[in-house]
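Here the complex is missing one protein chain, while the rest keep their positions.
Read from first to last, the chains carry the letters A and B; within each, the first residue is number 1.
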Amino acid sequence: MVNEFLVNNLFVLIAGLLVFIMTISIGFLEVGELGEDLTVSLLKTMLITGSALFFMAFVGFNTAFAPTISGLIGNPFYGGLFLGGFSTNLPGLLTDVWWSMTSAYFGTGLTVGTYFLFETAFASVTLAIVGVVTLRKMKIEAFVIYSVVYFVLIWNLPAAWIWNPSGWLFLLGMRDFAGGLVVHAAAGAAGLGILYQIWREEKKKGLLESPRAAVNLRPGWLTLSILLLWVGWFGFNPGSVLAFNNSAMVVVLTTFLAAASAFLSIMFFQYVLTKQNPGLLYAVNGVLMGLIIITPLAGFVSPGSAVILGLIGGPLFLAAERWFSRFHWFSDPVGLLPGHLVGGLFGLLMIALFTQQAFATASGNPTLPDGILFGGGYAAVQQLGIEAFGAAVVLVTVFVLSYITVWLISSAIHGITTDYNKSVLGDLPRKRDLQERI
Amino acid sequence: MVNEFLVNNLFVLIAGLLVFIMTISIGFLEVGELGEDLTVSLLKTMLITGSALFFMAFVGFNTAFAPTISGLIGNPFYGGLFLGGFSTNLPGLLTDVWWSMTSAYFGTGLTVGTYFLFETAFASVTLAIVGVVTLRKMKIEAFVIYSVVYFVLIWNLPAAWIWNPSGWLFLLGMRDFAGGLVVHAAAGAAGLGILYQIWREEKKKGLLESPRAAVNLRPGWLTLSILLLWVGWFGFNPGSVLAFNNSAMVVVLTTFLAAASAFLSIMFFQYVLTKQNPGLLYAVNGVLMGLIIITPLAGFVSPGSAVILGLIGGPLFLAAERWFSRFHWFSDPVGLLPGHLVGGLFGLLMIALFTQQAFATASGNPTLPDGILFGGGYAAVQQLGIEAFGAAVVLVTVFVLSYITVWLISSAIHGITTDYNKSVLGDLPRKRDLQERI
Partner (left out) sequence: MVNEFLVNNLFVLIAGLLVFIMTISIGFLEVGELGEDLTVSLLKTMLITGSALFFMAFVGFNTAFAPTISGLIGNPFYGGLFLGGFSTNLPGLLTDVWWSMTSAYFGTGLTVGTYFLFETAFASVTLAIVGVVTLRKMKIEAFVIYSVVYFVLIWNLPAAWIWNPSGWLFLLGMRDFAGGLVVHAAAGAAGLGILYQIWREEKKKGLLESPRAAVNLRPGWLTLSILLLWVGWFGFNPGSVLAFNNSAMVVVLTTFLAAASAFLSIMFFQYVLTKQNPGLLYAVNGVLMGLIIITPLAGFVSPGSAVILGLIGGPLFLAAERWFSRFHWFSDPVGLLPGHLVGGLFGLLMIALFTQQAFATASGNPTLPDGILFGGGYAAVQQLGIEAFGAAVVLVTVFVLSYITVWLISSAIHGITTDYNKSVLGDLPRKRDLQERI
């Protein structure tokens, strides 16, 4: 193996390991925001981790990353189920590299082991993000069944379309660096599908609004979660160069600067609005918002642009949070919608404004035009159209698939919701639970 | 230094750091299963970490990994105590590589710094696994003295025999990829030696059965521990290739797939048996069982075989746990025996069934024959004999050495057991403690 390829594999493998940590870190985030006794949060993220590895290996890695059938879905049987099963000559396993990592495509020399771990960690954390809205409302068995469909089909389609070099949106010119859409906004759409089914069942039970999960901070777990998530993003974004080169090191800068800027920005604006110390919850949401926004374009922009995008992130989150709080038919205490959906989409569209060709080319995306703010002109406007079109297609597809899936599960097992009131009352006697989020 | 050697060192050094984390993670595992106030669990794993580094550097690294005296034990004075002490020309320190990493042996170019950290982390975590049975029953000073003997002799002999290329079992053709026997099963044997002495002292005090430590889950710490242990195993298994190449990347797959499969398997079978959510404790034990089983052969098998081995792990753990629970003369609440002893031995024997030469050769073990299931025939049956023979020799040796050591310590300091009842009663008023493990 060429030496640079070795280093690429080592880097992306480490990146994959860091992303792997993020799934259970989302469990800590839930525990940190909603209280330590939510054992189910932690079990849920362990289930997601195990299910992702198993079913992505079974067939999901292929449906996303094998050569596609007409650009629509990866060939499920490429190389055989379970990564070749007992085969010793799958290209990229013991010798050679995965097909899309040959010089005809991305040319970074990743093997099956490396690329599988990296992308499976992505799939896993995406479902963990979706899962923050299930709270104690969704039956755990329903969620387990959902996860199987998720890792075989729902997560995989957008990846096959945008990240697979034979996908139809990729060939159309759409780019999403590390998953502003494929991960974050798509998680929002999938979550909305689940929330809608929960609400349909709650309405049937006679509820007038969806019970709200209360904030119940555990500062230790909350801080640990944001630390691990921040560290995980070191794998998430720089690793998405799929190689170790100058671009990967620039992405470290854009990622960390966006996070720091959004953090300072949200603390500043929230302090100005309330004249109070915004506290740990906004600190955590600020860091996350910065990281989410930069995700889809971390490899396309300069450090200066990352700072600007981060600074915008603070007020954007505050406004989005306020807007979503007007709806009473769902409960989103960890911020799936104002954070991941809004932040992911915003960052995606900003590709058409902030991209600088030199950065995009270095990260392996030479076809991206300069952004509108950097003299991209008509090509940039066209890119904006492509990104918006791709986002719309993906969001609608994921929402519909997610909703159909939970609807089918609900039909099969007589509802996906738990007897929520009972389980909530079991936790309510504590004083701290009474303090509401906003 | 040749470039590939640099990358090998970087990879194994990172792997060593990840394994280093596992010792204290075992402390978190104890705390997570048995309750947060066990300060002694955490102090114990810190003592193990410190003692391992100090005494392995003093002489233990040599007794395990220096050129052996007649294949029995490494030369304790090779290069001088404390890794050369003040010497500037120990081969493999400032220049060159450690003797067994030259092309005459493993040929992967590791230096003293790299190899020492990696193997010392292994020694350390092995004692941490042993230590889960000491609970609050064993005097901390007795355990500290035990640790010195452990890192100079008890851990080192099996390593010198099986992992040292001049060891007699290695030369006999025995292989144990990352320590199914050297780490896990040997930890079980050493633990049994301690348990037997504890029981002898408890009997003398008039007890009819050994007091059982109660389960007292702390979901946060338990989940953190399994996350860190899983991540640590990324170092444990792939790092055991002692190089960074395609094989190391395959081992990432076999390791992670076995963990996920055993996890899903234990949850499924326990759910079928009890019709209840198995909860975090079985989730954690499932992941651990998969990781333990794959350890001795992760570099010899295909991803498909790893899935099968993992799936077997679930029912195997449940059966072993039930079997060991019939004994009342010891308490093993964290599962040393059904997990590490049974799982480690099972995986070791499976070498003779599941090995595929292409994988074994890639991980640097070209003499291993294909397994029985892959047409290995007579050679495979012979390999089974070698593995079983080696296992028997190692388990008996370690058990005897461990028992003699605690017996000598007991004689010297008038018993190794604490006034257990008192310390347990101090913790008992809590309700949660009453819920028994099985």
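Following the convention adopted for this analysis, contacts are C-beta pairs under 8 Å (C-beta built on N, C-alpha and C of every residue); 3 or more make two chains touch, one makes a residue touch a chain.
Fair warning: this is a prediction, and the values are worked out from it, not measured in the lab.
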Note to self: Among A:W99, A:F236, A:F269 or A:F359, exactly one should touch the missing chain; which is it?
What the structure shows: A:F359
Notebook entry, point to check: From the list A:M1, A:V252 or A:V393, which touches the chain that is not on show?
Noted result: A:V252
Next item on the list: With the full complex in mind, choose from A:L72, A:L171, A:L227 or A:A319 the residue touching the hidden chain.
Entry: A:L227
Margin query: One chain isn't shown here. Among B:V59, B:I73, B:V112 or B:I416, which residue touches it?
Written below: B:V112
Checklist line | Residues of chain B in contact with the chain not shown | finding: 1, 3, 6-7, 9-10, 13-14, 17, 20-21, 24, 27-28, 31, 36-37, 39, 42-43, 45-47, 49-54, 57, 82-88, 93-95, 111-114, 116-117, 140, 218, 221, 224
Note to self: Under the stated touch rule, tell me which residues of chain A contact the chain that is not displayed.
What the structure shows: 3-4, 7, 10-11, 14, 217, 219-220, 222-224, 226-227, 231, 234, 244-253, 256-257, 259-261, 263-264, 267, 277, 279-280, 283-284, 287, 302-305, 307, 356, 358-359, 362, 374
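The rule is simple: only the chains that are shown with their structure count from here on.
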Note to self: Distance between chain A and chain B based on Cα centroids, please, to the nearest Å.
What the structure shows: 35
